[in-house]
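First up is the structure itself, then whatever we jot down about it.
Each chain you see keeps its place in the complex, though not every chain is here.
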Amino acid sequence: MIEVHLPGLDLKNPVMPASGCFAFGAEYGALYDLNELGAVTIKAATLQPRFGNSTPRVAETPSGMLNAIGLQNPGADQIIKNELPRLEKQKVPVLANIAGSEVDDYVATAKKISRHPAVNALELNISCPNVKHGGIQFGTVPEVAAELTYKVKAVSEKPVYVKLSPNVTDIVAMAKAVEAAGADGLSMINTLLGMRIDLHTQKPVLANLTGGLSGPAIKPVAIRMIYEVSQKVTIPIIGMGGIQNADDVIEFFLAGASAVAVGTANFVDPFVCPKIIKELPEKLNTMGVTDINELIGRSWKK
Amino acid sequence: MIQEDMRVMAHEEIADHIFELKLQGQMVQQITEPGQFVHVRISGKTDAVAPLLRRPISICSADVKSRTLTLIYRSGGLGTGTELLTHTRTGDTVDVLGPLGHGFPVSEAPAPARALIIGGGVGVPPLYGLSQALAKRGIQVTHVLGFRSAKDVFYQTDFEELGKTFVMTEDGTYGRCGRVTDLLETVPFDIAYACGPTPMLRALEQTITDKPLFVSLEQRMACGIGACMACVTQTTDPNDAKGYRRVCCDGPVFKAREVEL
């Protein structure tokens, strides 16, 4: 009833933690069995280790939060050595988020990570707003995103999902460009670029100045973008942005998502993913829905 | 670590904008060290929306028999989450995640020994539970507690019951005038523990170099359990394998000079 099958990802339920909100699973794995999850999305891997930005790295906003972690991670080699073997022992599918500041970084990281048996698919993070140089063009210029997708696809041994940035004028153009370049799926949305200023210091709260806005506040933007894009592409969409409960999951499916990821809500309630997975079949029952796949895009399907 | 709706047993303002909150629940059984903290979810009211993120607050003390823990926090004033928390009444429940983090190593002080406990402002609360634990092991404790002003002082008599207690205020309106560091030379000790503003901790790390010193840090947090990387701080050792520590789960208590302040 809640099984979904996407390129590389055979999910017994459509709920996974979002990249960067779950590290490599060890912490939440100490609280519950990761095999309850549809999949695990791991924190962005880059070719070299990254320490990330200075602190403060998070700030609260109305129904949301800003983060500027800056892709802190131990680098692809360490991840392969220390993190993936632990996940390999689990039965849960792994979606590996990768990032970089140049095409070559992405390609090299994709090559390494996609080869690992624990990894079922790649998620190409072309949209991290918290990295200073490079980066931005990948997420905002269709041709640049397409070229990157094409090159990563050429080396990846696993299906590739491209994670889109919402900070663009035309999200459909971005989606179509990466689809044409061979993307197997889309993840949307990453965070909106935002800022908070501290009234005492009179400076931005985040050391990085700007950060990525996530949480319930951005849900209407995510729903709108998924609604628009899902009508114009044929590849599946992993939807995310403000999901807190089973109702939200259903809203994302109706908009056009085929699976969902939960980010910020984990910080509010560390058990939120298993809770949603438990609620979902109950909710579908009350709606008279026998298979969640029926709901995909129903808000716009005739 | 569990998530629990804990029952409010008492809640009162014990100094200017400083509140003492007593909560009852199963979680108390899991506390292993003084200096651990809890992550508190705060509810809203009509003209103030509930904040999204939890608030980290140190466990001040805990009593396993009555399954009660005590938190002491400063209300940040209108518009803050902690101000909203002040509206919680006895009998209400509060959503708490904990116990979290690594606290003060009590066994590092080999009894019989003399421990010096240094606190500043809302850094004082976790030191009370620490002092209780040390005193229980027969360790002689001396407290140096700094506050801004007379109206900010709390828990003086509680600390005095456990050991010699010096209270200082920055403006001299109560106790001795000055900063906690001014007193260090006059007090004999074998091990020191501190919690308070970063400049105070930095001064202590520079002064106490020949004896063990443990410091408890603050950092903005999201998850509170080590998964989001919000609360990291760099190690002082550039050759450290990871190069960073997470305040929420590797700390909040660290050996002096282990991480950058």
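So that you can tell them apart, the chains are marked A and B in the order they are listed, and the count of residues begins at 1 in each.
Here is the rule we go by: a contact is a pair of C-beta atoms (placed from the backbone, for glycine too) under 8 Å apart; a residue touches a chain by one contact, two chains touch by 3 or more.
Not measured: the values here are computed from a predicted model.
Counted over the whole structure file, the protein chains come in the copy numbers A x2, B x2.
Operating definition for what follows: only the chains that are shown with their structure count from here on.
Distance between chain centres (mean CA atoms), chain A to chain B: 36 Å.
Looking at the complex, you find that chain A touches chain B at residues 20-23, 26-28, 30-31, 43, 49, 51-52, 55-65, 67, 69, 72, 74, 215-216, 264, 266-271. Interface of chain B with chain A (complex): residues 1, 3, 41, 49, 51-54, 81, 97, 219-234, 242-244, 249.
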